[in-house]
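Entry: chain A
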Amino acid sequence: MSAVTLDSAAAPPRRDPLRRLRRLGGSWLVNTCLVILAVFLVVALAAPWLAPQDPRFGALSETFADPGAAHWLGTDQGGHDTFSALIEGTRTSLFGPLAVVVFATVAGIAVGLFSAWRGGWVDAAIGRVLDILFAFPALLLAILAVALFGKGLTAPVLAMAVAYLPYTARLVRGLAAAEKSRPYIAAYRVQGHSPVFVSVRGLLPNITPTVLAQATVNFGYALLDLAALSFLGLGVQPPTPDWGSMINQGQSAVLQERPLSAIVPALAIVLVVVAFNVVGEHLADRVAGRDA
Partner candidate 1 sequence: MALLDIDALSVTLPGMARPILDRIELTVAAGETVALVGESGSGKSVTARAALGLFPAGADLAGRVRVEDIDLVGADAARLREVRTGIAAMIFQDPRAGISPVRRIGDFLTEALRLVGGWSRARADARAAELLAAVGLPDPERHLRQFPHEMSGGMLQRVMIAAALCGEPRLLLCDEPTTALDVATQAEILALLGRLRRERDLGLLLITHDIELAAASCDRIYVMYAGRIVETATADELFARPRHPYTAGLLGSSPPQEGPLTRLAPIPGAPMSLLESATGCAFAPRCRFAEPGRCDQAPPVLEPHGAGRVACHRADELEPPVLAHLAPDSEDR
Partner candidate 2 sequence: MPAATRRSGGRGGRGPALALAALRRLAGMATTLLVTSFLVFSSLYLAPGDPVSFLVKGRSPSPQELDTIREQYGFNDPFPVRYWHWLEGVLQGDFGRSYLFHQGVGDVVWSRLPASLLLIGVSMLLIAVFGVGAGIVGALRRGTWADSTVLLMVTVGAAVPSFVAAILLRSVFGVQLGWFPTFGNGEGALDRLHHVVLPAIALSVTFTALVTRVTRTAMLDELRREHVEVALSRGIPRRSVIRRHVLRNALGPIVTVSALLVSGMLVSTALVETAFGMAGVGSLLVQAVSQQDFQVVQAIVLLVVAAFVLINALVDLLYPLIDPRVAAQGSAR
């Protein structure tokens, strides 16, 4: 056997994930989307200071006000200021999906790594379970959670994290199984490191970019699902402002030909999801080395 020294084999072929992400910028479209996301993030963080009025209170005397100096985007049938609701609504609308994606990604990575590491029947059993989970759309699981635990955001967020987990777990399992057979991992194991150490030190850095790309795309879908839940009146409850429930509240406004209070949050949802999808696909292309 040719002498491969441990040192040379142990040097993990690390692609520095952060440097990759730093070179994120791409076409003008991708850059525009990044700026849009950054703006929405700032708005979400600073919402209480940015909103000109408190969207929780509406004066019935100001029902269906037209856009103007007092109400930039008018008011809804309850007299709530649409612009302020839009701004404060960014919080639940963005942090809800963020929680879903963070839970789903962390748990997905853990399940995927465990599955790939153990292999054998454990791997097969986990695969079957993930298969079954795939049959449950996230929104359905979220609705089931509401049926059990009542309206609100906590239970649906956890349920959706479970629904999104298989995507990340599947991805990580595949990547980890492929990486596992490479010599640097074997070198780590020969040196007597624990599976957890090898996973965290060796595997994780190499699969991070791909997982991040998946998480970005998941974020868009999670946002749509949570907004849908609030639209159904099962998620965020008024008077807490949320884009989905704004659309729900705005339905009667639409019938009275004052659709602005429903259309504004609708456009916000579309804009953010488009931005997330564009950035996510760009990331995926980058990771796969497609496109220049």
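The candidates were selected such that all candidates are chains of the complex that A comes from, given by their letters.
We take it that a residue touches a chain if its C-beta (ideal position, glycine included) is under 8 Å from a C-beta of that chain, and two chains touch if they have at least 3 such contacts; residues count from 1.
Model, not experiment: these values are computed from the prediction.
Undergrad: For chain A in this complex, identify the touching candidate from 1 or 2.
TA: The single touching candidate among 1 or 2 is 2.
Undergrad: Note which residues of chain A are touching candidate 2 in the complex, please.
TA: Touch list, chain A to candidate 2: 128, 131-132, 135-137, 139-140, 143-144, 146-149, 220, 224, 227-228, 231-234, 247, 250-251, 254-255, 257, 259, 262-263, 266, 269-270, 273-274, 277-278.
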